[in-house]
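Of the protein chains in this complex, one is absent; all others appear in place.
Entry: chain A
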């Protein structure tokens, strides 16, 4: 359940470390993983990012990295709030996490580093699921 000002760790290799939610795209108050398979998108500000290697500045690789203060779209992949599965299971993670997206709703980074929730197994996010090392 991530709402305005909610912080999430970013688990891809786009360069961001922590992002803060500024808008929940689904129109609700909170972004969730959702029953019945909906993963909410969110607009977020990058609060902390990895420093861009100075030798890379000006190259194409640098343009893909995000800086502190960038505003990006993201999809929530883990929540601390438990999400119910249709078979009666509830799954809870120890933190909130997201993956940054570009304008075309594709993941910005090329790798996902960490567990993601199985709620992501929808047509929309199949690329993300295939990148994820572990889906629970």
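Brief remarks on what is shown
Just so we're on the same page, contacts are C-beta pairs under 8 Å (C-beta built on N, C-alpha and C of every residue); 3 or more make two chains touch, one makes a residue touch a chain; residues count from 1.
Note that in this section contacts and distances are computed from a predicted model.
The listed choices are "GOLD domain-containing protein", "AP complex subunit beta", "Ribosomal protein L19" or "Glutamyl-tRNA(Gln) amidotransferase subunit A, mitochondrial"; the UniProt protein name belonging to the chain that is not shown reads "Ribosomal protein L19". The chain omitted from view is touched by exactly one of A:32, A:65 or A:78, namely A:78.
Touch with the chain omitted from the figure is made, among A:5, A:89 or A:104, by A:89.
Touching the omitted chain from chain A are residues 78, 82, 87-95, 97, 114-115, 133-134, 136.
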